[in-house]
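Shown here is a partial selection of chains from the complex, left in place.
Note that the chains take the letters A and B in the order they are written out, and that residue 1 is the start of every chain.
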Amino acid sequence: MKIAAIPERVRIPRDSENDYTPESAATRREFVLQHTGINLSHVAHYSFDPSDLPGNVENFTGVAQVPIGIAGPLLINGEHAQGEFYVPLATTEGTLVSSYNRGMRLLTESGGVKTTVVDDAMQRAPVFMLGDALQAREFGCWVEENLSDIKEAAESTTHIGKLRNIDQFAVGPLRYLRFNYTTGDAAGQNMAGKATFAACEWIKGTYPLHPEYFLTGNIDTDKKHSQLNVLLGRGKRVVAEAVLRGDLMRELMHISAADLARTREIQMAGAFMAGSSNNGAHAANALAALFIATGQDVANVAESHAAITYSRELENGDFYWSITLPSLIVATYGGGTGLATQKECLEMLGCYGKGKAHKFAEICAAVVLAGETSLVSAMLHGDWVSAHEKFGRNRP
Amino acid sequence: MKIAAIPERVRIPRDSENDYTPESAATRREFVLQHTGINLSHVAHYSFDPSDLPGNVENFTGVAQVPIGIAGPLLINGEHAQGEFYVPLATTEGTLVSSYNRGMRLLTESGGVKTTVVDDAMQRAPVFMLGDALQAREFGCWVEENLSDIKEAAESTTHIGKLRNIDQFAVGPLRYLRFNYTTGDAAGQNMAGKATFAACEWIKGTYPLHPEYFLTGNIDTDKKHSQLNVLLGRGKRVVAEAVLRGDLMRELMHISAADLARTREIQMAGAFMAGSSNNGAHAANALAALFIATGQDVANVAESHAAITYSRELENGDFYWSITLPSLIVATYGGGTGLATQKECLEMLGCYGKGKAHKFAEICAAVVLAGETSLVSAMLHGDWVSAHEKFGRNRP
């Protein structure tokens, strides 16, 4: 066994008393200057009080300034989102805002987007290790029979989270349990983690075999796309749908419903062959831009960008288009939603604070659909490349 | 056929002469105030000249201020990245920076991370529509035989991009072609799109049957995870690997190589069952935070977060750990890399500008590996939930 003292290295300065001050940030920028020669002068430029930041970042040093463009109006006829919205998109990709703007116009003129949150739950999925498959099966039955006690243990840790149900997956002597929680307006990963930890401790202590467990068995799948999430959902499962008017498609996009139908057939075959997370065009552009602007956990683009498009050419020359986001992770409360610019952007959508998460999820889905219509139309009409030539040429 | 005039709606104000001015931005903030009642006072707070923004955003209105924390030092022994790095992470998720910091310490004390870019290409994948499968097969042969002409047509549009090869995928009467380009230090999606468009026009004009095509057949898969990307790569395919010292694992993380090995077996089974994009813990946290800080296209987290972990318990009690990112999309030139704060963050890593893309890709992979070691250790040692309690509790 090697025994070696860990040498003292230079450490990033940190004020153990109160690290969330302009001075601490400045000290770290000075440290960066000394160690890398780079003066973080723009990074230093922020407009809020660092004392707002505990729970959002450690070693705060400054900010990334990400340009925000606005697009709209987008007419939404949802359960929660109703009316015309102007949408803040934080991005550095040229043409993104103008493309979404174009799609929003088509959707709005066609009568707007219908949006529906069809499911809502956040997960944590521990795995229990039993002696063999039979023990694991019996353990699974016990979990089912003791659900109300497990629920009590889990919910003892949170005022908001409610344990809805536990999915079970058997592999050899292992039992993966997938705890599903409703989490109000928070995204709820931490809430779910804490509650599941309490539940697992209770299970381990109570079940006669006192089985070991890991708090995650890697099927959650937190910040990762998975077919499991596409099937069973994670966060919000939300649908946006619209009927594109044939005359408007021709006038605004220079395409027809028949064009679209043919494209969709080919794109569905391609996505299927590729083993893609999304059989539509792309949801990630809208979601990344919205997530940055509104203080979402941007890593959740990994799960949230999955989508299932289902569309139909209608007999009258219109085109029905739906997109289902099976695992959209969003919050209007907690996380980064209360930070300075982030809060303003949520407020601009009428989505800051409690009771707004479903409204915001609906807006996200509607914006995604706007991008789908615009991108596919551009691709069909051949102005995709030329649009990027016009808007997407940054300095190089 | 419906015939309906498109009504005039309120449109977001835009200066058709020069829209990239503080005045235009202010006008749009005023517009937002009028239409939503929200004063974008923090969003208005930026430190650069909007004239820098063409090619990055339209309808510029202000900025999202995303907090940056720094972590490090991270010792990297790569081909391109060599030495100790301090890493800017833009995030609103509490514990993220401190968790990566902890992982970096373990990796650095264990001797650092080895990094290798093993492949590098950007794609655009059009689909040609032939009359039947036989025609499509013959078309495919023709494409192969005429590769040098196709290459010439594609490369006529770009000084940097080089067409490396074309993969072909046959479905019924369709031929999906996947053009692979080297694109220097740009991520290269637009470059690949433009070059492929020129190539397709040449093909369509030259091939006797003059087949129709779509510029994308949805197998690219741009801003979408796919098994195809995991297999064939997209952007950089990059590996980070390290040998964790057994004594340091115990001292810093309170775990052993045997613990890790057992966890990995279970996590691989879980990821496989779930149909996950990543059989490790999560790459998305590191990548989203790095991408925002350094002006990458954040939507590419969708593709970039895929990963394959391969690890081994060593006989001496150490633990070999590798992570392969098969489809990491990064740039050090073009896109958002030249913007004010973004450039500073790239410079801080010694990664701004030409000839730096592989170095930056290596750093990304090394940071991802730091997060893997930290998260799995925390989960094993049971301080995962408590860490989030301490650092991840934002105001609610």
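FYI, a contact is a pair of C-beta atoms (placed from the backbone, for glycine too) under 8 Å apart; a residue touches a chain by one contact, two chains touch by 3 or more.
What you see is a predicted model; the values in this text were computed from it and never measured.
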| item | value |
| --- | --- |
| Copy count for the complete homomeric assembly [2 present here] | 4 |
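Simple rule for what comes next: only the chains that are shown with their structure count from here on.
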| item | value |
| --- | --- |
| Whole-Å gap separating chain A and chain B, where each centre is the average of the chain's CA atoms | 16 |
